[in-house]
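We show some of the complex, not the whole, and keep each chain where it was.
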Amino acid sequence: MRSIARIASWIYALAVYGFIFLPVVVLVLFSLQSTSFPIPPFTGPSLRWYEAVLSDSRLTSALVNSLLVAVLSSAAAVVLGFLSAWGFARFVLPGSGLLRGLITLPLTVSYLIIGMGLLVLFNWAGVPKSLLAAGIGHVVINLPLCFAIIYSQLGDHQINIERAARDLGAPEWKVLLLITVPVMAPAIFAGFFLSMTFSWDEFVISFLLTRFETTLPVEIWNLLRSGLNPKTNAVGSLVFAVSIVLVVFFELTLLRRKPA
Amino acid sequence: MSAAGNNEGARTGRALPWALVTPAVGWTLLFFVLPFVAMGLSSFTAQEGGGGTLSNYSQFFTNPAYWQAMVNSLQVTAIVTVVSVLLAYPFAWILAEQVPERWQRLALMLAVLPFWTSYVVRSYSWLLVLARNGVINRALSGIGMVSEPLQVANTRLATVTGFVHFFVMLLTLTIFANLKQLSPSYRKAAADLGAGPVRTFLHVILPLTLPGIMVGAFLTFVLCIGDYITPQILGGNNELLMPQLVMMQIGRRGDFPLASALSIILMAVVTIAYLACARWLKIERT
Amino acid sequence: ADLNALIWCDHSDPALLQPFEEANNVKVNVKEFEGTGAGLAIVEQSQPGDWDVMVIDSIDVPRGVEKGLFEPLPEDKLPFADLFPQVKMDGSTVVGGKRYGITEKFGYNTIGFNKTKVDPADMQSLASLTGDKYKGKVAIYDYYLPVIGMAALAIGKKTADLTDADLPALKEELLKMKANAKLVGEVTASQTALATGEVDILVGGGEWVTAGLAKENPALDFSIPKEGAVLWSQSLAMFKDSKNKDMALKFIQYILSPEGQARLATSSCYWGMPSNTKAALTDDRKKVLRFDEQPGFLARAQAYPSPNAELDKKMQDMWTEMLQAK
Amino acid sequence: MNAPLVDIRDVSHRFGQHPVLKNVSLTIAAGSYTILLGPSGSGKTTLLSILGGFVNPSEGKVLIRGQDCTSVPPAKRPTTTVFQDYALFPHMSVGGNVGFGLRMQGIDGATRAAKAREALTLVGLAAAFDKKPHQLSGGQRQRVALARALVIEPAVLLLDEPLGALDLKLRRQMQDELKAIQKRVGTAFIHVTHDQEEAMALADHCVVMNDGRIEDEGPPERVYARPATRFSATFMGESTILAGTVIETMDMTSIVTTPVGPVSLSSVLPLGSTAALAIRPEHLVLGAVSAGTKLGKADVSDVVFQGSFKRVLATSVEEPSLRFVAKLPATAIVHAGDRVAISCDTDQIIVLTD
């Protein structure tokens, strides 16, 4: 009886893994297709679509744009999120509950709505579409995330650690720099990392708010709409490879160093 | 000294704490609340020439083709949320309970790895997988399981598949975290008091992970109902969901007022879902 | 210097743009849009001077002129003499005696199909699209004007004469098409569907779908059925407020040049007939585009419907209803 | 006595509407070891936080070395706090933690390290200088926190339940060490606990708090032997309490009726007043004796061997709601179920008058 249940659960798990990996495997496989249609039969392997991607300056500059927007908007979100989380966790402020609710509110709103709102606002205000506008949108979606992660980690123990520093003569800015930031580093990093992930993959806000210079997902979307060929598979596979390298790098360097 | 926290404000004066929270609050007001207000105002104007009008809303409520989009969206989102939870829960449970502890991290990493392909590309890849001449149909007819190819691509089923793929990964993460947070003694206590694995699950594990499931389900709901890419790529435009309808107003005619009104209506639905889940969505300090 | 161009997807092909950019040491920024309405909306939300050139359906040039957007084109500096006479479309591109648009590319919205999967004889009648024979094997090109135009042809109306009164009949025809359809897709999605065998017929297809894929899949073909076809024709226009009119003109000249025409005709998003008869196309490409058959085709083609704003809105709503119909 | 080191004058504090400290006044002598003892919620932490500068009292003043410190921030006060959870900086080495206060004073690295080492030696942890806090045991962390606080030579060291997180054995050991260190450095320690034994083990001066007020204060021997209030009698050590009425007063003696018979006391009490008599467990005698005050008979309900003594619970035969708690030598022979006579040394009866 028990072993039947065990076998069933293994089969189930393998089936789910299969489901999860199916599109990725197909994606990578047909990125190596030598002909134009990324469907069976497989005609590769060939690297021609990778060459095509790497020589496409719109794609490569979109990749740089995406990285730029991701890093800068995440940094902004993490700084704003950290400062406000610290403020709310450490000080009694009138209407604190309401304000915290306000900051986390965008978390419960679809990206499309956020993008639409900014689009309408920027139209009215005459703010031209640009990467900066998209970056602002990304901060809007990532700020509540960073805030929530960091705020939830600023517990009473952290309060006492800061008090101890103050008690030992540290002025407020030294408490922040020497104690709070290093102690909160894992949460700050987690916020930054997650923000990067979301920003890197975000489509609709960038789509609505950029004009010529745009981010990779939008450029991939354009690519999809400008002809059928495995170039899309090749870009997707490259993004995948780069992401994995980054994740493994973070995993090995930053996340490993957790105290026992 | 726990109870006595939160007292620094009394002495540090008002300036510092406000200096800390104002940027974030201001940002949210300026780039979230204000846009929302702008969108709200815009929704009461007509595309040609300003002036207050309810025509955008009346258009939605009187034209079946419009409100059908909301019906479709709600149906798809409901199906996606339920199916994703049903698929992800057992999977997360197996990862958390059946897989040996030291392999769990790896197993989980593996499960979320596909997250790291681009979202747009992933949807497109599903289209190729599900196509009449795609991998699945080739494989199935290759082994003689089907004579006529399965018609999945460009249907609601394809949209749902694409969504479920994404949200199974997301929900597996949240439910897994939830299961791991449960003290093992709950499970032991239930077993000790005579509950078999099934009843332990039904009476103890499931209710205790329910809050986590609700958070995950809400997240699924919000992200799913607002997504444009997946239905647009996979659904074959055989029906429209709300985000497609919104984007259509912009993409075809640049009708921002109507797009705004539709967004506001979508937002209202999300808000109702939020209120239904609100008690599970609090952020607490540890 | 930069040139900002509001374009359709065929203009975003690097193979088209790069030679121009290198020759003139300019960066061409492109923004794609779908229909004229969206394109004009983008312009409205921009600052004057943001845009230099625009690609627009030839029949919609007057809409831009009405809004005072465009600059008259210097006929003497453009190869008007070399254009296919039928696509000069003076009725739309000349307003108040001044020429505001020059047709750069054209083709047909008609029936695209896979000749190994369907009976080519059936493709000679629009009635096949709504019959049971090809149920579920049909895709519809997701642009309301040409497909409504085809529906008009199917019910025996002229595309130029459509009025409110025709809408019910048109809608019925569209719903019949939808009932047969597997999907409704924009340019690449519908191309993909036909090319990968997802469907066998594309309503609204034409050389713009089949020509580019001919090398990979020679079975793809198009027909001009007995009811006729819808002629699509895209023009280039220059913005009145352009800060870079010299460069804009150079760009238009380049696109209309024999080389530019050849590249545009075979650009990656979709192929199409060059408007310039002197386009530097190789023979096999000409063959794929059926260069020589054009006079016959053009004779049987009708232009896009050109509804006024009110009818246009109704047509779009009708299209939305068609999409939502099961 | 000189001017007190710390002088707390009429301090009251409210959190919102909730009064937490009610008119507390207290002086602390230099070099003394003061224990604030009281049940949970009695305001001990609040009082300590006011001393440390983390909380501003709603009313009243705090003077340290004669200077009004009421609104001086923690960094500028001659006090340092050892937190219950130690609050060590997890990202710094032990040496970095201990040197932090000196670093904030701008003292150079070498001097800092030397002084930190010295302080660590004082607490017996010289070897831990380069370790990280998470590599230490609970007791060791406690000592690091102590060294960190002592190294900047505060006039007053504040400790909030510093041993609360340690297990019994370690707690005992740390109590001995705390006391020894305090004697060595001579700093005034103010230490919060709710453990009566800890209070007795450590205090020179014991302050019993209840519900935001100081109920009793003085040397622990005095507080134990002659508690000022009933609360103090029950909180500082166990007692058997007899309620009674004064029925006779004579020159120097009074007689009180109790449910277990009349008790004669060598103090004068108002006739007719009610009085509560407290008897410490070690002063109860089981079995017939000739001397002392007789307290009737009782049925032994439980005998618990506690190593060096036996703890006996017995229910009065005369008054079944009365439960005697007695401590007998480990060698005493008594069993649950025995019925025994109870008496006590008259001199050891504590009269509570509140």
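Chains: A, B, C and D, in written order; residue numbering restarts at 1 for each.
In the analysis below, a contact is a pair of C-beta atoms (placed from the backbone, for glycine too) under 8 Å apart; a residue touches a chain by one contact, two chains touch by 3 or more.
Since the model is a prediction, treat every value here as computed from it, not as a measurement.
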{"item": "Stoichiometric formula of the complex, labels as displayed", "value": "A x1, B x1, C x1, D x2"}
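Note that only the chains that are shown with their structure count from here on.
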{"item": "Chain located farthest away, centre of chain B as origin (C-alpha)", "value": "D"}
{"item": "Two chains joined by the most C-beta pairs in contact, as defined above", "value": "A-B"}
{"item": "Distance between the centres, which are taken as Cα means, of chain D and chain B, whole angstrom", "value": "56"}
{"item": "Chain C-chain D separation of Cα centroids, rounded to whole Å", "value": "91"}
{"item": "Chain B, residues touching no fewer than two other chains", "value": "1, 7-8, 10, 128, 131, 133-134, 233, 250, 256"}
{"item": "Residues within chain C bordering two or more other chains", "value": "45, 189, 192, 196"}
{"item": "Chain B residues within the chain C interface of the complex", "value": "48, 63-66, 68-69, 72, 127-128, 131-134, 151, 153-154, 233, 236-240, 245, 248, 250-256"}
{"item": "Residues of chain A defined as touching chain D within the complex", "value": "157, 160-161, 163-171, 174, 179, 182-183, 185, 259-260"}
{"item": "Contacting residues of chain C [partner chain B, same complex]", "value": "33-35, 37-38, 40-42, 44-45, 136, 142, 144, 181-185, 189, 192-193, 196-198, 309, 313, 316-317, 320-321, 323-324, 326"}
